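Got a structure for you, written out below as structure tokens; questions coming shortly.
Yeah, one chain of the complex is gone here, protein chain that is, but the others are all in their spots.
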Amino acid sequence: MKIYIRSASSISPQETFNNPLFLNELSEYPNNRLTCIEPDYNELIDPKLSRRMSRIIKMSVASALSCLKDAEITNPDAIITGTAYGCLEDSGIFLANMVEQDEEPITPTAFVQSTHNTIGAQIALLLKCNRYNNTFVSGGVSFENALLDATMLLMEKDTDNVLVGGMDEITDMSHTVLSRMGLYKRKPVPNRDLFKLNSKGTIGGEGAAFFLLAGTPSKNDIACIDALTTFYKPGDITETAQQVNSFLTAQSINCNDIDLLITGNNGDTRNDEIYVQLQQLLFGGIPTVSYKNLCGEYPTSTGFALWMGANVIKTNSIPAILNYKGTAQNKINKVLIYNHYQNTHHSLILISSC
Amino acid sequence: MDKLIADLKEQISVQLKLKNIKPEDIGDEEPLFGAGLGLDSLDVLELIVLLKQKYKLKVSAEDGPKVFRSVKSMAEHIIAKQVQNV
Partner (left out) sequence: MSATVFVAGIGVISGIGNNTSECLNALEKGETGIGKITYLQTNHRGLLPAGEVKLSNNELAVLSGFSPSVNRTAMLSMIAAKEALDNSGIKDIPGLRTGFVSASTAGGMDKTENFFTNFLTDRSKGKLRDVIYHECGSITAIVAEKLGIRNHVSTISTACSSSANAIMYGARLIKHNILDAVIAGGTDALTRFSLNGFNTLMILDEQYCQPFDENRRGLNLGEGAGYVLLTSERIASLLKKDPYCSISGYCNANDAYHQTASSPDGDGPYQAMTGALKMSGLRPQDIGYINLHGTGTQNNDNSEGAAIERLFHPHYPKMSSTKSFTGHTLGASAGIEAVFSALAVQKGIVYPNLRLQTPMKAFSFVPETTFSKYPELKNVLSNSVGFGGNCSSLIFSKL
């Protein structure tokens, strides 16, 4: 069954929010941390309602409301979010408070908002949406599970449209901890040069992307989701290639039918080796671009990738900042997004023109 | 009393993140809940924490509505309790 993307909205380290131009200019970051470019929330969310909201909540709510507006939907039939880390800032505030105050009275708001489903709940509260509301916290496939849940709902009865979002934030604390774990490059690397170096580690990113998905077409659909799948810890590259092949076969297509491949390279040699091997085994000759030099690495980055892929189809163009050197097809009909998060969670999302 | 009221307004503004309202714009007897500042049950709990942390006062959830009627009622409660403790 085809799923129609009626609208897509993204707040990211690039000028992606409410910008009619599609990735026309690279926002540059000198070091290993990419931070979202945030809009003026006062124009988007009633200040009375936003006063308690942390940064990730505001980014997500703004992105969600904008997405609904673009789709001309006032109240969706379901709200589904995916976030690996949840509301880190509030969790950190409450934890620090609890330790510093030695379990004496501490502020309840941070605790309440540390709950992973806060974003989905806040959107429901703002819209007075009584319908289905779910939140996935499945690490590197949190957003994909939200998408899968949405596609199943659209195939079931009673659901015409679903608001789906993926979001994660970096906080000072999480950046420090993830740096100590060796996730990021040891020396500062500008995002412009992410794919130019052969070294370990990536650069950190964040973002909030929302989509209004529907089971029936409308005149303004920007792209369609044909299929998606996830797989966990494949044994070796052969198994990964098999997974990709059987995914394409199930859609009755092969690699040659893909007009553009979007891969999750993140500049870490250990990580990118898998993409290199797959290029040799499967994807050789297919126009390919990567996206994490734009948004950084984070577990729900495929939200950004889907926003980008859908807009590539809608505009029938590959933005120059993606550094694509080859010649693109005249008409970009099918885009495959393949990402893996630290070689544990892998995902494939196939989208096409409607 | 005036100093206490001014302090409280400042502290309430920070604790409840009232970014769009200046502390001095909160009226002494303006209702904090309901129509007034539009605060809710979670804010009651925040104010209970505030009084405990800054004034070492324990307010039960049941006494909340009475004590937190306005900034002035909060100040009066603090003074009354401090007199009791002397």
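Per-chain numbering from 1; labels A and B assigned in written order.
Criterion: contacts are C-beta pairs under 8 Å (C-beta built on N, C-alpha and C of every residue); 3 or more make two chains touch, one makes a residue touch a chain.
What you see is a predicted model; the values in this text were computed from it and never measured.
Considering A:L21, A:A96 or A:A320, the position touching the chain not shown turns out to be A:A96 (whole complex). Of A:S142, A:N191 or A:N265, it is A:S142 that touches the chain left out of the display. Looking at B:I5, B:L18 or B:L45, the residue that reaches the missing chain in the full complex is B:L45.
Residues touching the missing chain, restricted to chain B, are 40-42, 45, 48-49, 61 (touch as defined at the top). For chain A, the residues touching the absent chain in the complete assembly are 79, 84-86, 94-96, 98-100, 102-103, 105-108, 111-118, 120-122, 124-125, 127-142, 145, 148-149, 152, 155-156, 173, 176-177, 180-181, 230-233, 344-345.
Convention: only the chains that are shown with their structure count from here on.
One inter-chain figure worth recording: chain A and chain B are separated by 42 Å, centre to centre, where each centre is the mean of the chain's CA atoms.
Residues of chain A that touch chain B in their complex: 47-48, 51-52, 105-109, 112. On the side of chain B, the complex with chain A involves touching residues 15-20, 38, 42, 45-46, 48-49, 52-53.
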